[in-house]
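Pasting in a structure now, in structure tokens, and then I'll have a few things to ask.
A single protein chain has been removed from this complex, and every other one stays in its place.
A and B label the chains in the order they appear, each numbered from 1.
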Amino acid sequence: MPIIHVEDVSFRYEGSERPALSNVSLDVNEGEILGILGPSEAGKTTLCMSLNGLIPHDIEGEFRGNIEIEGKNTRKNEPQTLATTIGMIFQEPESQFVMTTVEDEIAFGMENIGLTPREMEERLNWVLKVTHMEPYRKKPPRRLSGGQKQRVAIASALALRPKILVMDEPTSELDPLGKYEIITIAKELNREHKITIVLVEHETELAADIIDRLIVLNQGQIEFQGTPVELFGNIELMQKAGLFVPEVTEVARGLANSGFEISKLPITYAQGSSLLKALMKERGFGHG
Amino acid sequence: MGFFSFSIKTRDIVIAALCGAVNAVLQIISTFFTPIPGLSVLYPPSGFGAATAVWFGVWGWIGAILGTLFAAPYWGYSLPVALMFGILTPMEVLIAALIRRKLDPTLKNKRSLVLFVGAVVVLGTFLDALMGMFVSIYVGYYTPTLAFTVAIWPWWLADAVAAFVIGIFLLRTLTPYVKKIGLYYDGFFARKLAEK
Partner (left out) sequence: MAGRSLLHKLSPTTKVVFLLTTSLLALEIQDPKLNGLLLVALLACAVYLRIPRRVSLIFIRSGIIVGIALSISWLFFSQVGQPLYHIWDGFYIYSLAIPLTLSMLFRLWALLTSTMVFVVITQESEFIAGLRKLKVPYVLCLVFALVLRFIPLLVEEYDMIREAQMARALELEKIPLIPRMKHFMAIIVPWLVISLKRVATLSAAIDSRGFQVTGGRKRTFFHEPRISVADSVVVVALIGLFVTVVVLRTWFGYFVIVPGRL
């Protein structure tokens, strides 16, 4: 059974004429990293908020369809109840914090679900280790860098031991180092701790590196569902969806059009650099 | 419907806290220009408080109370004193919250503007100054003579000017934005209605 089951979901915000989501259906399997791409106003955030129950419980509007998170229907379960199954990270780091020290911030969620202080201490140590934030335990989140702030946000959500983490453009306000930190942690959480991740990401290159499957949303509808290779290799489809083609893919495409034989278009830097090395070796340049 | 059928949502708490923090910071800023409570020409928290009361109803009023509580050290108030001032003085905010349903929140409607000026800018701030005097006398900051002959007028003036200038300005310029982001509240206590 898929851990996330979205069935024919539509949503229109109160007071809005156009629906934000139209007949969206998808399944996510446990242990996957699902990417959600699309231009702005495509409905990506709306979909995220529907996954953890904020829609329909906290956000007014017309909600149709069904979403089941680990079998729990989001209509019947409030975000507060779903929080131990599905956690959420938002785009702006500063807007997620409630408390004035990292430790209290992480404890906030745990207090809400009624853990004992000893359990809290254990989990606190665990999430600080996983997000590499141990030295910052007593620091005010306000004074941290963007990447560190998002790591605190991740730690806070993670403290509830959810099986799924939804990340809504977590890197968009970060500098390159911060972006790299977050994507790395997402990958670690998935590979080492088996956490299912739903990642909304604008930077296709970053996303390409870690996602297993992805969907493209445009104007509230799913335009594409498949693997990154299928999508990024198809430049026309990407441009139609308003996505930035990864640089490496464009370069490889250019090379292919100039007569080089390229069997598979690379989508990550690693793949691109291996391809270039192989091509150069073929032509006798470099040392392989 | 009405008074007892409301329940508090997280958003209400966040708005009240935010209004409280903004109010407190405005009070702290104004202490640098108006060292003695009441002696200034402009008291921005009044204007801001009135505007938030129109937008958020009771949560704006609670914000005004919180603001005084947290700005207390800067005024030289201690906790019990701050509580007295905080709860009893923001009358213009309370009145604005009570009459908000009779107002067009952008105050473009002439009748609304007149009502706002009369009830909030003039009457509300006068009551604010009056309560301020009572508390000050009770606590020992002013003598009755000084309070009602000298101190009350600058206090009233500062609040009234702020409610008029800043309050009306904020309502005119930011109401559309408040509505757009879905924070405009319906009624004194009721669930918010995102009228667009």
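Simple rule for what comes next: contacts are C-beta pairs under 8 Å (C-beta built on N, C-alpha and C of every residue); 3 or more make two chains touch, one makes a residue touch a chain.
Quantities reported herein were computed from a predicted structural model and do not represent experimental measurements.
Within the whole complex, the absent chain has one touching residue among B:Ala50, B:Val81 or B:Ala97, and that is B:Val81. The chain omitted from view is touched by exactly one of B:Leu113, B:Ile152 or B:Ile166, namely B:Ile166. Only one of A:Val6, A:Leu37, A:Ile67 or A:Met88 touches the chain withheld from this view, namely A:Met88. Within the entire complex, the positions of chain B that touch the omitted partner chain are 7-11, 13-18, 20-22, 24-25, 28-29, 31, 35-37, 41-42, 44, 48, 62, 66, 70, 72-81, 137-143, 145-146, 165-166, 169-170, 173-174, 177-178, 181-183. Against the chain not shown here, chain A presents residues 49, 52, 54, 58, 78-81, 83-84, 87-88, 90-92, 94-101, 103-104, 107-117, 120-121, 142, 153, 156-157, 160.
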